[in-house]
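Below are the structure tokens for one structure; questions will follow.
What you see is the complex with one protein chain gone and the rest in place.
And then subunit A:
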Amino acid sequence: MIRAELTKLLRNRRTWGTIAIINALPTLVAVLLAITDLGPRPGTGPAFLAAVLTDGTLFPLAALAMVLPLFLPIAVALTAGEAIAGEAQQGTLRYLLVRPVGRTRLLVAKLVAVMAFVVVTVLVVAVVAYVVGVALLGDQTVTVTGPTTSVSGTPMSTPELVGRTALAFGYAMLCMLGVAAVALFLSTLARTPLGAAMGAMTLLVASTLLLTLDAAQALHPYLLTRHWLAFVDLFRDPIRWDDVVRGVLVQGAYVVVFLGAAWASFTTKDITD
């Protein structure tokens, strides 16, 4: 079933269209930076963006920081929101279930497919950003193996940088799993895929808005998007773990609660579409 879901995902033109759109923003930013040479001053603007002017190889991280708050979660909400509701609307859900595919199995396969989509998207973003970064912004340390500086300003060796980058991408993946869990749950409830995706996006927007509101201070630690950019802390020297750990716990809680709810809702649902 998982293989079938992955085939479906990879053979869908929309998957690749979405990935292309997600890549458009960092590429545009790189082009603008290269043309104008006007980066944000160090310490301001999006994470890593100041650094990329001197080192294009850091651009994948800057690109991740750009797509993580908005583009990627919207794409995940759309993909996961469609998982069950889309099959239901198309009428293919009933044929999958009488094939038979167990409901729990189908839910797991859908989640795996959504995460595969995230992995593919993030990898494409990283590769494209690396190529674009090196080509347009240059590798000013001359050798790729040369020392890079951490966000704290101290030098960082390449193996260390690779390790921390892997951690950062893993963390981003967990954040997207949280969004996927919420959207998948809504997808088992909604009649249309758009309804499910809109529901998940509403939660994202609400969470982002509440984070700017001081009156909602008490809620902040529990909001879905609160710790998403904590991956930047992985590039400090020494690494600041506290926000990252809190982020992992919050995302984990969202994943467990909403996947549990999705399972409970889907396995007891009357399929009448």
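Here, a contact is a pair of C-beta atoms (placed from the backbone, for glycine too) under 8 Å apart; a residue touches a chain by one contact, two chains touch by 3 or more; residues count from 1.
The definition used in the following text is that contacts and distances are computed from a predicted model.
Visitor: Can you pick, from "Rod shape-determining protein MreD", "Lactate utilization protein", "3-isopropylmalate dehydratase large subunit" or "ATP-binding cassette domain-containing protein", the UniProt name of the chain not shown?
Guide: "ATP-binding cassette domain-containing protein"
Visitor: Among A:L25, A:L97 or A:V205, which residue is in contact with the omitted chain in the full complex?
Guide: If we include the chain that is not displayed, A:L97 is the one touching it.
Visitor: Of the residues in subunit A, which ones touch the absent chain?
Guide: Contact residues on subunit A toward the absent chain are 1, 3-4, 7-8, 11-13, 90-92, 94-102, 268, 270-272.
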